[in-house]
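One protein chain omitted, others in place.
For subunit A:
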Amino acid sequence: MNRRAVLRAGAGLVGAGVVGGCLQTESRSVRSPPLVENRPDAVYYPTHSEGMEMVGSTTAGEYRIAAMYSYPHRFWEVTGSDTNLKKLDGSTAMHFMTVVWDPETETVLPNASLTVELTKEGALADQTNMYAMLSQPMGLHYGNNVEGDGDGTYIASIEVGSVPEGRVRRSGDFQGRFTEPATAEIEFEYSESTRDDLPYQEYDDAGKRAALEPMDMMAPSATVPPEGELPGEVHGTATSGDAAFVVTVQDTVPAGIEGDGQYLSVFAHTPYNRMVLPSMTLSGALAGDSFALEPTLDPDLGYHYGAAVSEVADDDTLSITVDTPPQLTRHEGYEMAFLEMSHMEVQL
């Protein structure tokens, strides 16, 4: 890997005697180099990456929450297969992020609606929805660019909403869980200079089909275990839109899911670093039967797409159709992948 660290933009500019708002805009443009040309319709190295500052972590209700911030980032909202670039307009101070998980199983929770309210000395700095996002260094998290009010002590009041049952089915000991919202407060110091001192790297080989290594972040990450460690028996794999799909068969149907035969569980993940890809609509067909592969959270299986089936015979062909690609906001390097996703056939 040929990566080149560049001078820290902010520090360089401070040295040059640039002050106030000017510093912000100058460093921001340096920190957001133009996108690479001819981005592949796949996962690729972004132009740059940044470190992050840990804000803190805490427990609220049944959730464990860690929060961090970084420089404001450009990102893409996804609706269906369309992406909509959220540009940086200079009004925001930081990219605020959280990871939410079940402390007992360390299962990272997708699909909780998150809101953050930032106050400084009792005055509102910003309040916003946090998008469920996917980035190469962090995987699944929630985040948004937020406004600040200068250097000082902030309180982030983070509201974790319930995880709608219609969106993610729960099984096993997760039945009935994650239905109550909870609010956590984390106090932290923020300063522009700390933010500007965060590590910053540009990549010569931006645009190459590869992904950055995940970052250490004081929070579990939502990854699909290597095939050898997956529960059940792996019966085949497929790829679509640069995403990997691993099909396993469990001999029993997890508690809380109707059916008494076998259980097909499909794990969808990013290439290179095996990050979970939630929030798709998947359907399957097996031996003439078609069914929904339902997004499911299970303490043993983790996040997967599952269906109870009567019996899987060797040589059966499972076809998988992606009706809706992962409805997750994407950071650079993921915004071209997992959008147009062709039909898959897996020989079991």
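Side notes on the structure shown:
The criterion applied here is as follows: contacts are C-beta pairs under 8 Å (C-beta built on N, C-alpha and C of every residue); 3 or more make two chains touch, one makes a residue touch a chain; residues count from 1.
Here, contacts and distances are computed from a predicted model.
The listed choices are "Tat pathway signal protein", "ChsH2 C-terminal OB-fold domain-containing protein", "RsmB/NOP family class I SAM-dependent RNA methyltransferase" or "NOL1/NOP2/sun family putative RNA methylase"; the UniProt protein name belonging to the chain that is not shown reads "Tat pathway signal protein".
Taking the complete complex into account, A:Gln127 is the one of A:Gln127, A:Gln175, A:Gln201 or A:Thr237 that touches the chain left out. Taking the complete complex into account, A:Ser91 is the one of A:Ser91, A:Thr153, A:Thr239 or A:Ser290 that touches the chain left out. Set against the missing chain, the residues A:Ala156, A:Met280 or A:Val309 yield one that touches it, A:Met280. Only one of A:Gly150, A:Pro164, A:Pro199 or A:Pro225 touches the chain withheld from this view, namely A:Pro164. Residues touching the missing chain, restricted to subunit A, are 77, 79-80, 82, 84, 86, 89, 91, 111, 113, 115, 117, 124, 126-129, 131-132, 159, 161-162, 164, 166-167, 179, 181, 183, 279-281, 295, 324, 326-327 (touch as defined at the top).
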